[in-house]
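Before anything else, here's the structure in question.
Left out: one protein chain. Kept in place: all the others.
For clarity, chains are labelled A and B in written order, and residue numbers in each chain start from 1.
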Amino acid sequence: MNQNIWVISRQEFTLNRRNRWVVSFAVLFAILTLLIAWFGMITSGYTGFQDFIRTSASIINLGGFLIPLFALLLGVFSFLTNPEYLELLTTQPVPRSQVLLGRYLGLVMTVLGASILGFGLPGIVIALVIGVEGALSYLLVICYSFLLAIAFTGLSVLISLLSGRRQIALGIALAVWIFYELLYGILILGTTLYLSPATLKVVLSLGLLGNPIDIARVLSLLQVGGPHLFGPAGATLIKMTGSSFLASVIGLAGLLIWVVVPVLISIRVFNKQDL
Amino acid sequence: MNPLITLSGFEKRFGEVRAVHPLDLEIVAGESFALLGPNGGGKTTILRALVGLHTPTAGRVIIDGHDIVAEPDSVRDLISYVPQRVGMPGLLTGREVVTFFSQLKGTADERIGEVLDLFALTESADRYTREFSGGMMQRLGLAVAFLQDVPLYIFDEPTLNLDALGIECLQNLLKAKQQNGTTVVFASHSLHYAMQLADRVALLVEGRLVRVEEVPLFRDTIIREMRVRVVLDHSTDEMIVAARLAGAESLDQNGKQIWFRAIPEKRLDVFRAIEGAGGNIREIHTETPDWEALIRDYLDSEEESG
Partner (left out) sequence: MPITALLALLLVNQTPSTDVPRAVHVVKAGQSIALALQKAAPGDTIRVTTGEYYENLVIDVPVVLTGPVNRTVPVDPSDPSPHSRPIIRGGYEGNVIHIIAPGTVVDGLQVSEAGPQLTKDYACILVEADSVKIRNCVITEPLHGIYVKAGIHAVIEDNVIRGRLDLIESDRGNGIHLWNTKRNFVLRNEIVDVRDGIYFSFADSTLIEGNHIHQVRYGLHYMYSNYNSFRDNLFERNVAGAALMYSHDIEFTRNTFARCRGFRAYGILYQSMDHVTARDNLVLDNSRGIFMNNAGNNLIEGNDVVDNDLAIQLNGGCDGNIFVGNNFINNLSSLLLDVSDRETAWSDRGRGNYWSDYDGYDLDRDGIGDIPYSIQNVFQILESRVPEVRFYLLSPAARILELAEKSLPILNLGDARDPLPVMRPIVNNEVPWQMVAGSNAQGSVIWATVYLILTIALFALLMFWSRRQVSVGSAP
């Protein structure tokens, strides 16, 4: 890859690494997930796979709760706290797209750095308790969570570029976070009161693709609990897609769209933007 | 001579606000060019358009044959830019900042130490820039700008946030650069530095290009527009009348002081006239004209010619 992108992303990461808020978050997140794993898998007296599903779900939900928030705030603060610096960067002999990609990549590395600790350490506990099967499933769960983290980093960059001012961007970022975290699911579940069951099947299944957090959660649960965790809905899913693997591939594709599209839009916006 | 920079029909609007009215401007290679004018005149907008931060609403900006909208990347290779207020990440040391930019510009590692030396930053180079004073930060911005030899340097109010040390460094450096045919474009609202550094100036008022002038001519205008303050034991109306008869304009009187404007050749006559009317001159001061006076002068002359 282009040298400039690496240079910029490395520098972005270095800045975040030296930021005590970032470090505090990473440590706090790792402690929380480790506690979840510990209490879910060991203190509770591991009785069965259910414990693994619950523990994973708790970690996924905590990660799905905190990591998007972290990514959004990090992106907004990084892009909009020091706009003069961003301007200076764009006047260097480096194309704007590379400036953007570099900073984005640095943010991604930061978010992933926190995620590596927060999702990796519980893996030790999980592997200690249930061994290979759980360890491999959980590895995929980590991958999905990483993709979710990357997706929200892209969103945060896009939000920062479109809003331009930090206060506005923060407001939008928080709104986006709350929307995907809670409102989206509530709205989708709310439709069950009004629509016919036939329509609902479509709304609820396709609706998942509209929210990266939902995609990541369902993919993860599909991995740790198997499609039968979703009962008849899981059976329908398998019937529609052909197999659990294909269903995962479709979900993964959806998640990748959420990863790629905000960045592409960001590049387009940034290339034409008046700073 | 071929112009290095050509603005043709350049116009910039922010929503409804017209920051720069359509203007044409050419800056030739090797020239030191100042954009002058009061705040809000549009100087910064033009500079930011030159470095690609703004896209023109209308018209074109061509630098060394490249349209800044169509080929922004080619233009960026030609330019070093220092904004009015340099912003650097607070959690990097000065040396890290310079190193980072040197990697982006692809300059040799030795330059890092050289430019830090050049702007007297070597001692503080290993401190985080968030501990830097405003002047140091500005010098750091200059250090970054001078990492690489480029044909075109662009400064926005280079002296405003710069400390005395920095100004001295910059002046020395720019003089050296100009001998090599480097082009410098800068914005300033300080007549003093503008005339020290520039070959030509453009006066911008409220987004309009009022005049472009060679510095010697411009200096004449300024001198003409200078106000003279005379401190006396006391002032009387007779002195004012006498002064006016001797060719003074814009007369003003306040207790022991009299202000007037006159072309330099007539100033001695005015002093004599005041003394002739009984004034006892203790001190004579000249005051740099304010923008309003300058602009008034230009607008008047335009009316005359128009």
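In this text, a contact is a pair of C-beta atoms (placed from the backbone, for glycine too) under 8 Å apart; a residue touches a chain by one contact, two chains touch by 3 or more.
This one's a predicted model, so the numbers in the text were calculated from it and none came from an experiment.
Student: For the full complex, which residue in A:L128, A:A175, A:L246 or A:L264 touches the chain that was left out?
Tutor: Going through A:L128, A:A175, A:L246 or A:L264 one by one, A:L128 is the residue touching the chain not shown.
Student: Write down which of B:S80, B:S102 or B:S235 is the residue touching the left-out chain.
Tutor: B:S102
Student: Which is it among A:I36, A:L112 or A:I250 that touches the chain not included here?
Tutor: Here the residue in touch with the unshown chain is A:L112.
Student: For the chain that got dropped from the picture, name the residues of subunit A it touches.
Tutor: Listed in rising order, the touching residues are 7, 10-11, 13-14, 17, 45-51, 53-54, 57, 61, 64-65, 109, 112-113, 116-117, 120-121, 123-135, 181-186, 188-189, 192, 197, 200-201, 204-205, 208, 214, 217-218, 221, 225-236.
Going forward, only the chains that are shown with their structure count from here on.
Student: Centroid of subunit A to centroid of subunit B, CA atoms only: how many Å?
Tutor: Averaging C-alpha atoms per chain gives centres 49 Å apart.
Student: Give every residue of subunit A touching subunit B within the complex, in rising order.
Tutor: 3-4, 7-8, 11, 14-15, 18-19, 82-85, 87-88, 90-96, 272, 274-275
Student: Which subunit B residues qualify as touching subunit A in the complex?
Tutor: 48, 51-55, 72-73, 76-77, 79, 81, 83, 85-92, 96, 100-101, 103-106, 141, 144
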